[in-house]
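For this depiction, one protein chain was excluded, whereas all remaining protein chains were kept in their positions.
Let's look at chain A:
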Amino acid sequence: MSNSTNTASADVETFRGSSLELKNLSMAYGDIEVLRNVSFTIAPGTTTCIIGPSGSGKSTLLRGINRLHEPKSGDVILDGDSALGLKPDILRRRIGMVFQHFNLFPDHIALENVALSLRNVKGMSRAESKERAMRRLVEVGLAERSEHRPRDLSGGQQQRVAIARALAMEPEVMLFDEATSALDPELVKGVLTLMAGLGGRGMTMAVVTHEMGFARKVADQVIFMDEGEVVEAGSPEDLFDRPKSDRLQRFLSEVL
């Protein structure tokens, strides 16, 4: 690929990430409780990595934050606003989400994947939405792939389109649900670098991940969850170098 898309002149864009606070969040699938009294705060512009074994409720937690799955009790406070007090569609416009399997729209080209919600949610004109979408694709290094359909893109490229799609809505918080778990190993780094870059530019991020290196290097806060509860929370150094609980020690010995 050429680097003709490089634009070095202007200032780097920064984000205005909001604070996010979870208050005793509990969630259930029918009668089965999968999340119990989860509370933590993410300061504006910081990155929180959520780690834990499969089935610990990490993905459910993210879906509770933007109410893709309705919480059973508790609340989420986004920049001072109660998430349960907002209409879900309004809440979700303020929170971007990136999925493990990208969930791009397969019958649209990359550009349209990003532009679609700009037109239909933000009410932009066709031209404006395309221009805005193109800028986001440039940002994630896909200027030259903007006319490709998802099936003609690699997993890494698809995930970057998905990140561009979420960013285009100008969210205050970004949620990443195992964003690199479905990628080939050599493509993981690129997506993680992109994510770290967003954090560095002031985005508030909640990142569910199995990439311990990323969590250690990038996170301002790490949350370890197991069986639907926060078992340990703190700085990366605290959790990775001085794990207190038996469960976290066991988990780390399995994944590191």
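Criterion: a residue touches a chain if its C-beta (ideal position, glycine included) is under 8 Å from a C-beta of that chain, and two chains touch if they have at least 3 such contacts; residues count from 1.
Convention: contacts and distances are computed from a predicted model.
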| item | value |
| --- | --- |
| Identity of the absent chain, which is to be given by its UniProt protein name, from "Molybdopterin synthase catalytic subunit", "Amino acid ABC transporter permease", "Protein arginine kinase activator" or "NADH-quinone oxidoreductase subunit J" | "Amino acid ABC transporter permease" |
| Among A:125, A:193 or A:245, residue touching the chain not depicted | A:193 |
| Touch with the omitted chain, as defined above, among A:15, A:214 or A:251 | A:15 |
| Contacting the left-out chain in the complete assembly, out of A:33, A:70 or A:152 | A:152 |
| Absent-chain interface as seen on chain A, which is shown | 1-16, 66, 68, 88-90, 92-93, 95-97, 99, 101, 103-107, 116-117, 120-121, 135-136, 138-143, 147-149, 151-152, 154, 156-157, 160, 162, 165-167, 169-170, 184, 186-187, 189-190, 193-194, 197, 201 |
